[in-house]
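Left out: one protein chain. Kept in place: all the others.
Up next, chain A:
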Amino acid sequence: MPDLSINFAGIKSPNPFWLASAPPTNSGYQVMKAFDAGWGGAVWKTLGVPVVNVSSRYGSVNYRDKRMMGFNNIELISDRPLSDNLREIEEVKKRFPNHAVIASLMVQSRQEWHDIVRQSQEAGADGIELNFGCPHGMCERGMGSAVGQEPDVLQTIVEWVMEVAKIPVIVKLTPNISDITEPALAARRGGADAISLINTIQSIVGVDLDLFAPYPIVDGKGSNGGYCGPAVKPIALNMLKNCAQHPGVRLPISGIGGIETWRDAVEHILLGASSVQVCTAAMHYGFGIIREMTSGLEQYMTDKGFHTIYDFVGKALPNVLPWEELNMKYKVTANIHAEKCIGCQLCYTACEDGAHQAIQLNAGTRVPEIIEANCVGCNLCSLVCPVEDCITMDRQDDGTAHLTWKERTAAGDIPTEFNDEKAGGRHHWVPEPAAALGKEKHKTLPGKARQYPSAAEVPTTQA
């Protein structure tokens, strides 16, 4: 049985799954229920200056029939009294001494920071997370992402906190910035013990077509909110990688953003996270998802022979390179396995209209054919194909040659002029522009085109 426990910058937890600071950690009741269900830790819903929330707070991005693939909110930090929260933290810690309870904090002045850090410590919190992320409501008051976007201010506040902190301090970063490593470095300079990322991304999730207002709608109006959920995972993973690879950061990282299954968690861990935090998925499905997450993680670790989380933290990092260091001699082309093909021809139309005209249709069959000479190996067809393993991208080079853009640049072997002979697309076959006209109209306009075979013109109706 693999060991899922972690020691994150001194914060111990029976497993790497923490609830992120958000509505699921709003009360002692919820946190106890979550620990009871199997969560390893919880970052308490941010404590701090008193706030008032609006009604109608969340919006969602649905994809076809799938709900909440993206989620946003215009909620603020905890609106419950500080004393209630502190008392409940104490109660939870008594009942669950081996679980991680982290107090998320957001206040303004040095004195306020000192006070709230001390109070959290006294309540028995295992760690502190500084919320420099919230992209709405709080930043207008000089907090949240307003701090996270100013590395110098961030560093100063971290320093204030470190003056009194006796427990590990995590700095939570906002993604609403062009280079995430700047605030990460500032956190390190300020003396923080760890960082966590990402908080929510400034967003408008949709516009009501009848009310002409953005979601969520508050009395006919809306505001930008913070985006999270499965849709943000790719952004989170990239920022995570940037921090994890940066030689100056060197801090434990708690990965957050779009984690819903054990797979998402493993991806975060492979790119350098040593704990993971979850919000939207718990808001969508409740605390019960932890069972799938731990069981999946355990199974994965067993299959891979990993004994602890640390056996694979950052394991994918050496394989994430700058583009210029990729091997240009590597060559794959698409291969359709006809026996699996169901003839939807999505690969054909994707390559024909959206890629490199490297797939053709042949009479008498619906199975398309790859024109290997034209295939640039972009993957598009294999991505759109609805059948598992029906289109594989197969290696064509023999694996002996290796040449990168960087090496070519160093050797003075890169295209430098317009129309340069060395440019990649120079000798790639492209059909004549006019060959497009009328092609496949009968297929893309099926109903009508088949209905009017006669010479009689189609009259305009009064409709």
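As a convention for this text, a contact is a pair of C-beta atoms (placed from the backbone, for glycine too) under 8 Å apart; a residue touches a chain by one contact, two chains touch by 3 or more; residues count from 1.
The rule is simple: contacts and distances are computed from a predicted model.
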Chain not present in the shown complex, as UniProt names it (candidates "Cell division protein FtsX", "Oxidoreductase molybdopterin-binding protein", "4Fe-4S ferredoxin-type domain-containing protein" or "Cytochrome b561 bacterial/Ni-hydrogenase domain-containing protein"): "4Fe-4S ferredoxin-type domain-containing protein"
Contacting the left-out chain in the complete assembly, out of A:Val54, A:Val164, A:Cys344 or A:Leu403: A:Cys344
Which of A:Val218, A:Leu326 or A:Val387 contacts the chain that the document leaves out: A:Val387
Contacts of chain A with the absent chain, listed as residue ranges: 64-66, 342-346, 348-349, 366, 386-387, 440, 443-448, 450-456, 459-463
